[in-house]
Structure formats: C-alpha cells, structure tokens
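Below is the structure I would like to discuss, written out as structure tokens.
Omission of a single protein chain aside, the complex is shown with its protein chains in their original locations.
So, chain A:
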Amino acid sequence: MTAIDTAIRAAAAEIDLIGVTKSYDAKNTIIPPIDVTLRPGEFTVVLGPSGCGKSTLLQMIAGLERVSGGKIVIGGREVQDLEPKHRGCAMVFQNYALYPHMTVAENMAYSLKVAGVSKAERAERVGTVAKMLGLADFLTRKPGQLSGGQRQRVAIGRAIIREPGVLLFDEPLSNLDAQLRHDMRVELAELHRRIGATSVFVTHDQVEAMTLADRILILNKGHIEQFDTPKAIYHHPASVFVAKFIGSPPMNILQVEGDGSVLRLADGQAVANYAGKGKFQLGIRPEDIAVNEGGSIKTEIRYREDLGSHEILETKIAEQNLRIAMPFGVEIDTTQTLSLSFPQTRLHLFEGESGRAIANAFGDAQPASVKEYQ
C-alpha cells in the first residue's frame, strides 16, 4: 500500500435501520417500517424505480430527512435525532452541489473549515485527496471551469476528505455521459476498496448496481423486495418484480397453469414439469432459452434486433411476449416457426398472485459458480 492509500482511510461503521419508517402525513407512507443491517465497509446499492423511496431512505441515514419512526444506528450510536454533521456521514449529490463561488480546494476544505481544522492541515488534506482523485492541477479553479467528470470528482473529494465512516451517494453518475459513467464506476469501485468506508449508493441503473455492489437492496414502493449479492439477485430473484428489474433485456415472465404434473400456457402448450396445481408465473431469462430443432415449444418471430454481440428476437407465445437472446453467429431463419426448449435448471417459478419466488421448484437450480460465491 502506498502512502496515499493509507492517508485517507475511514473507520467503517455498521449501519442498522431498525423499524425505520417515513410518512409525510397519515395517508402517504413513503417507507413502511424497514429493518436492515449494512455491514461495516460494505458497498450497498439501493436500487429501485423512481419514486420507490430510495432517495428518502438515503437522506434519512444522512440526517437530511427526519424519520417518522424507528431507529438508525451508525457505528453503535443512535443517530436518528442528530444533525447530519454528528452522524459521521458524507454525501455525494446527483447534481454535484458544489459551491459555485469557491475554488476546488475551498470546496473540498469547507467541511474542515467549518469543523475548525487549522489552515495548514486543511491544505495538507486537500493535497492528499486531490492527488488521489487526479485533481491536483485544478485546485485553484472554480467548479464552473471544470468538466462533468471533474466536478463529480470534486464532489467525491469533498465527501471523503473528512474520512467519514459512512459514504452516501445519491445517483452520482446519472448526470454523466455513458463513457464517463463507465470510467467513474471503475474509479468508484477502486476508491471504495482504498477508503473502505461503508457505502450506500442509490441508483435506478441496474448496471451500476450489478457492478459496484457487494449487496443490492431492491426497493419497491418502500418495501424491500430483496437484499442480496448481485449474483444471487440475478440467479435467484425473490419476486417477479426483481426478476423483471434486473437483467437486460429483462426476464420473460409467462402466466402458466399447473395441472399437477406439468405447467401449461393458456394455449395448452406444456412448458415445464412441476407437481403443483393452480396459477403460477414462470420466468426464464432471454439468454437461457435454447433454440433447437428438437424443442417442443413453437413460436414465430415478430421482430429482431441485431446488437452486434448478440441478437434479440421478439416472439409471442400464447399471446404473451417472449424475448430470446441469440449469441453472435447463430443464423436464424426468421420466416420459419421457431422450436424452443426451456432448460429446467434455468427456470424460475413464482406464485401466481403474490409474485413471490418458489424456491427450488425445479430441483437445485443454482449454477456451480453461485454456490462457490456464497
């Protein structure tokens, strides 16, 4: 480890949310009681569609929003009634929220200045952080003279300069273009490894979630749908919501009915063997569908999208949309009826009404790699 690596290193704190809830009035509950523990040094991504309460959750941890009930414990201290500055958190905002009239150095040092740190120490800490983030040449510039990526770096620098135990990110990459977003993602992962602070990262971008997270917390209307590692979430979605949310293109969900031995589509085609009766939802990822001569499921191609690395076929079976991802190089005659089969180990079964996953419906479906990871 170099000198820079050790210079900024936070004592990561555990975050416990105990029955935390938020409502603005009696009718509108943004977040019903939530219980969750974020382990020290863990990188948690809070993922969900807009309006699911993920930013509210983050701001409650930060202290920018009051909790309506419950407790927030950071590093063993109850903090729900404390001001943000006493919680040991720092935050990176979506639109950077840099102080426009201050230079880069002043922006980063402001929290230290407020805290009464001496000028010499401020300069030293700014120097360290600036070197770490590649901002050393821009210290005297104003935010208006920087590019989007540089501004985001300043915002990150401002957050880590106090060596907070908890780092909070509120969709920090959504204002950047695709290339920059990718670069910053890599940089963030690297930074997290070096600083080691417990990080909470809010986003609606599943790619950010999958690549950055140690664990992903998926929120839907304030409820936790699933809280697990990216791989587990991808391979074992806990509900239809999660299954549809993760993966691009998303998992196909088919409405099926079980007669005690097989699951059938509305038009009578049998798609899988299962010893249950009643309505179910069957999930299969587009890339897991096997297209072969011997397949028993018949469908016709309605549309095809060539993405270079792979091809997406839009088809329909029993009046339900089905997407198939074809690897590069497989030639498909689009005019002919397609024969498919659903590999049993790749199927996901969900309850018809609630959409909750039924574990091990088709035997042990875990790929070997996932088992190792856990």
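The rule we apply is simple: contacts are C-beta pairs under 8 Å (C-beta built on N, C-alpha and C of every residue); 3 or more make two chains touch, one makes a residue touch a chain; residues count from 1.
The rule is short, and it goes like this: contacts and distances are computed from a predicted model.
Not shown: a single chain whose UniProt protein name, out of "Chemotaxis protein CheA", "sn-glycerol-3-phosphate transport system permease protein UgpE", "Glutamate mutase sigma subunit" or "Pyruvate,water dikinase", is "sn-glycerol-3-phosphate transport system permease protein UgpE".
Of the listed positions A:62, A:129, A:233 or A:297, the one in contact with the omitted chain in the full complex is A:62. Only one residue in the set A:85, A:119, A:193 or A:277 touches the chain that does not appear here, and it is A:85. Contact with the chain not shown here comes from a single listed residue; of A:36, A:73 or A:97, that residue is A:97. With the whole complex as reference, residues 59, 62-64, 83-85, 89-91, 93-101, 110-111, 114-115, 158-159 of chain A touch the missing chain.
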